[in-house]
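The complex is shown incomplete by one protein chain, all other protein chains being positioned as in the whole.
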């Protein structure tokens, strides 16, 4: 175990896996940076630094800077994957699926099925996601509900550095396309990360905390917020299971249902807008498959049905807070 | 009242509203058709005929054929709406949001909010949707769950000719952007349509049928399938409320909850893939806001988590059928 | 003209196979036996064949909604294709794809594509792969005049120039994108000119002349193989049928197709040229015709008799690992 940031965990995983498998390539805007400039080579290493050093280690052939052309980036990943490579494409911000969505949802996601199982498309599309930096309405969205709805895509949403490493490694060694979300606020966060090969299977939730009175399901940055909420609730003797699904497609509903067998009370925390969110989705699935376990209304803790506002005060009010989560837990426990 | 097809209802509404309001314009691929060809003018009138005759009536200035450039089409609608017009843009198939999504979800949906309420963007984007014609994985999707998740967009999904007229009229007279879904299988279907001005408000569900034992919520073509299912169940003395939300954003949850007060049993039918669908969304909202009303597990009747297959036998198995709906109702009534 | 006799016969056989495949589909579709909607390639055969004759199984192509010709030219199994179009269990894609989604990875055919402009970005990815493989392989990206207005296509062309990718962007200008004429929808009415603006060599040829297509494509592929970056090829052509089967074609003058069938028939042009030059005899060509007709008959008969996919197949092939 070594303490690492989320960013370092991702970066080191890319280094290790690219060294292991010569078919892995990385592409996107400024994944190296500096091409055509007057300064140094690899002037960027990804704007969040996740691909730092890859260009130096693996060269321009495998670490490919692209023009600002997201359809071409995701499409190139699609084609390279069909032709035997394992491309890792970066969208600078998840919000940019808007200019590349066809290649993601009509092409990459559907190839294997449309072509009768005769191919595979192991393209990985990485996307920094989420609010909290006052980046405004077009640079702060969660996006993962949209891709979770698309059959053929797998969706990974790590909440800490260890899972970031484990899920990315699994993605890179699997044969399916994966959309990989990295919450921007998590990049500098540290935790213990297993050394050497470390794989976190898809479709296996993490039981982050065990507790008695409720089941809290949370994703990405909200896992951390939920922990804060539970810390606060501990003073009042309220404890809860905290479950991080880690992948929303496939989704580990079983772990949630098992917890509900004991607690009967469900709170789902999702930074997304409420409608057709992962929060309402899990609530709906539980209402269908775990109805008998529920002893109280499911609590949905999400952002409101609004774009992400800019001003600090507004964005803070927009993002679900530890207090919001604590209030929801209290409500359902008191029910 | 006059009996009309769904297609006729839409077409006549466009004619009437364009005559009433000179700010309404229509644009898209082949909305007229024939430009640059050797044949007649207005050779198409929309590939499903919805814009038929508009070019003759209103001319090339207001009925604008475009190149195959969906981002430009939706973007032009965005810009024209900001500049005081009421554009009605057509995507030939809803599936093509993949190549135009940014303009829809980052631009049109967010303008009013990002710009502090100082503008409005009354663009209407029409999209033929749904499976059932063996058009394959890239021409058969429902798409509406994706846009329902986007704050700033309103989403209309009529299930019959009368609602098609009423909702489109409301859309054209409102000041918000509307994504308007037209299920391809409904175009030739007929029903009584009110003459003259007819508006169906957004956010008001239709109680299509009243019944005793359950509440069935269905959208678009599935309303018709649900009716078939209920016809079959009547023989066994099983009846149900059948609710058609008509718009998913805003969503009339109250009508569903009211019905559940009487029935306690909910079946939601959605032709979409299951995850983050309108089905799981409504189920989740009910589990949150109507938990006490539920006497049995919510039944989700959706397509499977797969792309839409081509072969007749496969597509038939993919689309939820009246039998599937009847089975779900039986199950929940027997619970 | 550098083709040997066997190659000439192959070219003719491929073009004739495409033609008869499509002519027969035209008949069969009218009976209602075939699901979905289908776009025929009749009239455009010289382009697919003139381009793909330069390619081996490990060179790649991407195709369009009007993809049957590209598939056949790239070597896809004709019977498997026909079965796919009928939606049969042993179709090339198990009946899951249909006419607009035929692919064959053993033949380097990366898929027809029902999204206009869907293919070219994918072609750049395949070209990145072969460039990394360092094996001198190339990728051809087929598209129509209409597709040339799609943003994804422009992005792909620019990326190919930036990365010096071995991609040939083939534009088949058949005069229309659905019901709209090229001269209206392509602002400059000059697709090759637009491609040249992206910084690549761009040429125009008569798409009804197999030899013109073949020679120019060969020249451009040579450039690609020398690592000199992408190129574009605009081919002027017509389609003998509507956009899709059932299209009333009101956008076309009544006699347009009849005239074009006289003046722009690549098969007729080919036969005239090879017999005029004495490269092949009518008898040799007729023998190919007979063979092709038998193949198509067989394909249709087998397809009609073939079983549909089992409904359990709906749920398979979504992921490699679940």
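Per-chain numbering from 1; labels A, B and C assigned in written order.
We adopt the following convention: a contact is a pair of C-beta atoms (placed from the backbone, for glycine too) under 8 Å apart; a residue touches a chain by one contact, two chains touch by 3 or more.
Bear in mind that the values here come from a model prediction, so they are computed numbers and not experimental data.
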item: Which displayed chains the hidden chain touches across the whole complex; value: A, B, C
item: Residue, one of A:138, A:169, A:247 or A:263, that touches the chain absent here; value: A:138
item: Contact partner of the left-out chain, one of B:11, B:107 or B:159; value: B:107
item: Residue of C:41, C:60, C:86 or C:154 in touch with the missing chain, whole complex considered; value: C:154
item: Full-complex contact with the absent chain, from A:12, A:65 or A:270; value: A:65
item: Positions on chain C contacted by the hidden chain, ascending; value: 149-155, 157-162, 184-190, 193-200
item: Residues from chain A at the interface with the omitted partner, ascending; value: 29-30, 33-40, 43-44, 47, 65-72, 95-96, 98-99, 133-139, 304-307, 309-315, 317-318
item: Sites on chain B contacted by the missing partner chain, in the whole complex; value: 25, 27, 61-62, 64, 66-67, 69-85, 87, 102-103, 106-107, 111-120, 151-152, 154, 174-176, 202, 250
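To be clear about the criterion, only the chains that are shown with their structure count from here on.
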item: Averaged-CA centre spacing for the pair chain B and chain A, given as whole angstrom; value: 30
item: Sequence positions of chain B contacting 2 or more other chains; value: 71, 95-96, 98-99, 136-138, 304-307, 309-310
item: Residues of chain C whose C-beta touches two or more other chains; value: 93, 95-97, 101, 113, 115, 118, 151-152, 318
